[in-house]
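Have a look at the structure below, then the notes.
The complex appears here without one of its protein chains, the remainder shown in place.
Let's turn to subunit A:
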Amino acid sequence: MKLSFNWLKEYVDISASPEELSEKLSLSGTAVDSFTKLGADIVFELAVTPNRGDCLSVVGIAREVALLFQKPIKKLVGKVTYKIQNERNEHIHIAVQDLTVCPKFCALCLKGVTVQPSPLWLRERLQTIGVRPINNIVDVTNYIMFDLGQPLHAFDAAKVADQYIIVRSAKNGEKLITLDGKTRTLDESVLVLADTKKALDIAGVMGGKESEVIEETKDIILVASVFEPSVIRRAYRTLGLRTEAAIRFEKGIDWHNLEPSLQKTADMIQDVCGGIVSIGIVKVATKDPREIEFDVQLNYLNMLLGYEIKETDIKATLVGLGIKISDKTKNVFTVSIPSWRHDIKIPADIAEEVGRMRDYNAIPPVPLNGVIAPPPINRLYDAKQATRTLLASTEFNEVYTYSYYGKKEAEFIGGAASHVEVENPISPDEQYLRRSLIPLLLRKASSNLRLFDEIKIFELGTVFEPDSVLPKESTMLAGVVAYKGAALYDLYRRLKGHLEYLFTELGVIALSYKKENNKILINREGIDIGWIRVISPDDEPEYKFRQNIAMFECAIAPLLSQVSKRLRFEPIPIYPSVTRDINFIIPDTVRYIDIVKITEKFSPLLSNVSLSDEFRLADGRRSITLRFVYSSLEKTLTSSEADAVSSELTVLLKSRLNFELRV
């Protein structure tokens, strides 16, 4: 909101520099984003918080400034001298269909106005705050809105059928052409001002074109109202018409400001445009609402702020804001909130008034006091942290991708229909909540591989699966690995090596790997927790890879489900071991797991078996080198003793798995 310095100074005479004013206002809750010199004036750009509807006017800011600078504020509104009658006088008849949505409605008739451009001072003042001048009547009503905070509207009285205005709900489908020339179709949730024949104005939002004040207008009807804030808010949001009037109504209007605003407007119109007020104000209203009152404890204020402020200072601040105080007991006083403040309802609100007006930066910081105990453990969080550290320390780079993707990626994972969908996405590429981290990770892999020969990337993130009301959310770990010129099997073994390292370090045991369709499933105790896939460029042309790629994805939570096996020390062997490397030619159908099954409990003297080499012979046969380590707890094994076990084992491998010794 723009504020004119000169305009402000009409209410409170301060000699402060614009810097000083900016600083003081910002530190009291009304942020000043900037200020600029404009002719002989200075314009401030204020950011008023949504709870301070009262600050959307010069008068509202003036109240704040007066207290901040300890200056008197000049008379805000003149006394109302016009006669106030109920419902009607000779020139105008008003009505309200539902007082719960429009508890107060006032109107005033002026006859014999001369509509023309406003005088220069008025045009300039409006332009200073970014408002376009229209004609003297409209300009005065706008002036009053920014001056006193009361939105007003002027109708051409000749266009108001039967001199009757009612505040009622629109009929479903009722149409109205607004001041901007657009035709609006309304429904019964929207309030309108109407005459006996049709709607004239969208209440609280914008007037109608037909009844607007134009050059030919001779008589006008001014209206001022109080509306139920949520009704106006709903109306302007439905219509997409967020006007200056609407934002003031949705934040709450000062009940007692209507008649004085009408008075000031009428006086100003008479000065500027001629014309005579006809008789006076007509009003339809409920009983004047009682002021909000509640008790405040002094020690609560001091406790909440964490600072002892003198009682006299507290009360002086509150009184300066227009809050009435009456003492109840030594510690308790009752506050009575002025009608322009809709945001003060509870003692915490009073604490804020005191705190903000007295500079929070003056409060000495105080450390927290309490029970010292280690905070509860968050196992999933710790597992995620450990995973990141382990992967980063083995050359992986962590990547973050979006939580949503488009149709193409959704097709990669079960199709769009199986995804949670965003109703109002920013773009079609961000429409489906991801069910897997892989589609976007593959895209990142592809673009990075244009610049790097090798990549190892991972992401830890949330995926979403449709469920009843809220989707099921799981934390997944996924990654993509590529080495220049790597064959598929080699790529797979390297990635698997990384995963085995990760799982071991996380304390996860008993994992098995099994091919199923085009994936290798990672299984733990009967549950599939993830998968690995190695592809050549042709397998996924969508991603335009130029080399073999290995990818994996697994869920983190199932890794936590078992108490991890605690490492146990194994006594260091006293006697040296004997190692035998034996080369075999083996059938393609043999799985390493089959070898493990045979060797693991073969002999107490066989302490370790590992695969030390593997390759294809020129004739295509598969050759492996198994390293057997033999040792005894009781003595040094001799060569021949080791050889004996080796022979037995070889015989077994030959007979069970069709191994051949390679010579």
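By our rule, contacts are C-beta pairs under 8 Å (C-beta built on N, C-alpha and C of every residue); 3 or more make two chains touch, one makes a residue touch a chain; residues count from 1.
The rule we apply is simple: contacts and distances are computed from a predicted model.
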item: Absent chain [UniProt protein name; select from "Murein hydrolase (TIGR00659 family)", "Peptide/nickel transport system ATP-binding protein", "Phenylalanine--tRNA ligase alpha subunit" or "NADH-quinone oxidoreductase subunit N"]; value: "Phenylalanine--tRNA ligase alpha subunit"
item: Identified contact with the non-displayed chain, of A:66, A:96 or A:420; value: A:420
item: Full-complex contact with the absent chain, from A:371, A:618 or A:663; value: A:371
item: Contacting the left-out chain in the complete assembly, out of A:444, A:580 or A:662; value: A:444
item: Sole contact to the chain not displayed, among A:251, A:341, A:435 or A:533; value: A:251
item: Missing-partner contacts on subunit A, residue numbers; value: 26-29, 31, 49-52, 229-230, 233-234, 247, 250-251, 303-307, 346, 348-349, 351-352, 355-356, 360-361, 363-376, 378, 380-381, 385, 388-389, 391-404, 420-426, 430, 433, 440-441, 443-444, 447-448, 451-452, 455-457, 462, 464, 466-471, 473
